[in-house]
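In this view, the complex is presented without one of its protein chains, the others remaining in place.
Letters A and B name the chains as they come in the text, with residue numbers starting at 1 for each one.
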Amino acid sequence: MRLWQLTVLFNWPLRLINKDEMPSTLTEADISNGVKAIAEQIGQCQPDGDFVLVGVRSRGDEVAARILELLSQKGIEVPMGLLDISLYRDDLAHLNSNPKLQGSELPFPVDKAHIILVDDVLFTGRTVRAAIDAIMDYGRPAKIELAVLIDRGHRELPFAPSYVGIHLETQRLDYVDVKLKDTDGVDLVEVTKKNEV
Amino acid sequence: MTRKDLLDIESLRREEIEHLLDQAAPFKELFTRSVKKVPALKGKSVLTLFYEPSTRTLSSFEVAAKRLSADVTTFDVAQSSVAKGETVRDTIATLQAMRTDYIIVRNQMAGIPLAIARATKASVINAGDGAHSHPTQALLDGFTFKEVFPEPAGKKLLIIGDILHSRVARSTSTLMRKLGVEVAWLGPGSLVPKHGPSEIKRFTNYEEAMKWSPDAIYLLRIQMERQSAPFFPSLREYTKLYGITQERFKRIADQGTYIMHPGPVNRGVELCDEVMEYQRCLIDQQVENGIAARMAVLYWLKPNTGENVRPIEEEPN
Partner (left out) sequence: MTSLLIKNARIASEDNDDLLPADVLVENGIITKIGNDIEAESATRVIDGSGKILSPAMFDTHIHMREPGQEAKETIKTGTEAAINGGVTGVVLMPNTSPAIDSAAMVRTIYEIAERDSRIPVYTSGCITKEREGKELAGIDGMLQLGVKMLTDDGDAVPDMMLLKRAMEYASEFDCFFASHCEVLELSGPRALNEGKVSYKLGIQGTPACSEEICMDRDIRLAHATGARLHIQHVSSKIGMETIRWWKQMGAKVTAEVSPHHLLFNEEDIGNYDTHYKMNPPLRTAEDNVALLQGLKEGVFDIIATDHAPHTSFEKEQDFVSAPNGITGLETAVVSLFHHYINKGEFGWGLLVNRYSAEPRRMMGLDPVAIVEGGRAEFILFDPKGETTFSPDFMCSKSENTPFLNKTLDGSIDLVVVGDDILLQR
């Protein structure tokens, strides 16, 4: 799904930050607006609340919790799960030490569920691949959708998000550092240009 | 925080032990899924090298490795030239040539896993060497103990049986001590080592040991077959003095003391049948936790067999 299609579909003033005006940081307000945008989109598309949110650890879980809160204000009450995709990463063999497991908690049957995966940043798509594989090992969902706070482009796998908070234009080698309050104590996104590293 | 090999408990730092025990829990959680397998070690090869027969530990490791999607090969020691006098060093050379990623080794001789670890790039896991160490047993025991006592420091563990020949007693005692658990040993004087760590209490009398009020009792398997010179007159006498008989079990059940055992049990020797039905008997839980603990170990170790190893990143953003 193309960006313009999304905009048309949801009739929502999507935040698009283009190259010329691209800031090197996103503030608490930017992040908050991004989360609101996702909640609005989900609320519009799934008003009956017949779905579950699954936050990808770490930070995807915090984004999911914020969306859950906003949906609840709209009267949409859904269950939420947490997914640790560490065991499904495709780069474990290349790491000096394996990431610490935080565990998954999916307090609902995955079979036949409509799952909206939530993550903080969508980049290569490899995390999404891992997350989908992980979910499939819990059962056979009816449908999986993807919601991301930030889509920074440069996909390496054929995934397109269903709900996006912020589109961020970046270079392939830029590093996007997301900090969220519950995990990191502050809401802040910083983009480090490759030549600054 | 990672290591190439897991050879003993002694050399693990407390943080490493806590880390491994914490990591066992998410692995155990996987066992409730319909698909119990995860792809973490896909494409990795695990070789089991058991010089001593052991169905339980070998199976536990195999299940753990397979649930991590590793390919498991059993190096049949009895069928190989090892039995025909090939030295351990020559076997090691063979293993190195096989380019396996993990080697899980059990040997009747203390120090063999270390010798293999020094000579190979593969991660070596000690699955029991002589009377030296059995680190994964200690980890599964620690994990089980923590499930019952989330704050283990200050709790009391009494280990009963043949401490002298037991690598389980050594490793589990060391691990429990590192978690702040108070440890005591009970057994015939001939089977309780004089030279162990001084902070471990020693009892040779059952009643006195029970007055110490242990929170959990760890029974060891009594093995007559291991003894060239007799360490006690008869199994009957052992059971009378140190076994959990029906009468003793009643008191244990009244006090709510937990029971652990590394398996396999000798019913009627170190414990009576009733113990196996006891609600606070953790033996089955230990078996299940063994798989989770061993998965945590396999996931934690990093062999030197990889080529393009780069520093860890939390997630590719």
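Everything that follows uses one rule, which is that a residue touches a chain if its C-beta (ideal position, glycine included) is under 8 Å from a C-beta of that chain, and two chains touch if they have at least 3 such contacts.
Since the model is a prediction, treat every value here as computed from it, not as a measurement.
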item: Chains in view that touch the one left out, judged over the entire complex; value: B
item: Residue in contact with the excluded chain [from B:60, B:100 or B:133]; value: B:133
item: Omitted-chain contact residue, chosen from B:114, B:140 or B:252; value: B:114
item: Contacts of chain B with the absent chain, listed as residue ranges; value: 10, 87-89, 107, 109-112, 114-115, 129-133, 167, 170, 193, 195-196, 229
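Convention: only the chains that are shown with their structure count from here on.
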item: Contacting residues of chain B [partner chain A, same complex]; value: 1-2, 19, 23, 25-27, 29, 33-35, 37-41, 43-44, 68, 299-300, 302, 306, 308-317
item: Touching residues (chain side chain A, partner chain B) in the complex; value: 58, 84, 86-88, 91-104, 120-121, 123-124, 126-127, 133-134, 136-139, 152, 175-178
